[in-house]
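Before anything else, here's the structure in question.
A single protein chain has been omitted from the complex, and every remaining protein chain is retained in its original position.
For chain A:
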Amino acid sequence: MFEARLLQGSLLKKVMEALKDLLNEAAWDCSDAGIQLQAMDNSHVSLVSLNLRAEGFDKYRCDRNLSMGMNLGSMSKILKCASNEDIITIKAQDNADTVTFVFESPEQDKVSDYEMKLMNLDQEHLGIPETDYACTIRLPSSEFARICRDLSQFGESMVISCTKEGVRFSATGDIGTGNIKLAQSAKVDKEEEAVVIEMQEPVSLTFACRYLNSFTKATSLSKSVQLSMSPEVPLVVEYKIEDIGHVRYYLAPKIEDEEAA
């Protein structure tokens, strides 16, 4: 028996928004520690890793580890039926081929439940090594979304360079060049509005804008976002999800093509 009850149902709706742009389907792995999901997009260029800890739920029960393959399009349709204030419960039997979503209004005067068929998915699980990143950049998530949107008008890829002066995002394309520089904030009233850079060595990497834009669909989950980079490894974009967990995106860089002269 699996049951997870979330008072703040809107969180799950936001998580869904953060996933469905990149993934058509994914396996939700449930254990007594919580819910985890790891999946790559079709092209295997980016990876989403979601972690929701058991303690973060209002009620959480998982008798036996289970992996629920879900069509995220269908799941998104179902979650659209929940209001933002609703309490959401996810339920499944141990060997079931369906999962049930229960939405309760805060006053308990309306209860709806939706049952969805599960699917069998080929599980490809990547082992992600613990990495000490050369740069970590924390910035307001809305600022990051804005930067990605603005620069993707210029080109398909964006260069992110981090030096001790600050972080620079730039893109070049047919119409010209765009550059955005952010300096480390000297003094801010609110922590989540700060730009904070921690750096061991300068890093500059190129990434495809369209994936970055998909990542920013998670903006509503968190006021700030953290980017971690090291030379020649995938970028990590992390959004914390209140007290319950996080969603992390990994994106493989674009590198110089030796064949093109």
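FYI, a residue touches a chain if its C-beta (ideal position, glycine included) is under 8 Å from a C-beta of that chain, and two chains touch if they have at least 3 such contacts; residues count from 1.
Simple rule for what comes next: contacts and distances are computed from a predicted model.
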Listed names "Adenine DNA glycosylase", "Anaphase-promoting complex subunit 4 WD40 domain-containing protein", "Small ribosomal subunit protein bS6m" or "Serine/threonine-protein phosphatase", with the criterion being the UniProt name of the chain not displayed: "Adenine DNA glycosylase"
Contact partner of the left-out chain, one of A:77, A:125 or A:149: A:125
Residue touching the undisplayed chain, where the options are A:43, A:179 or A:200: A:43
Given A:9, A:34, A:56 or A:253, the one touching the chain that is not displayed: A:253
Where the missing chain touches chain A, by residue: 40, 42-47, 64-65, 95, 97, 120, 122-129, 156-157, 172, 174, 206, 208, 210, 233-234, 250, 252-257, 259-260
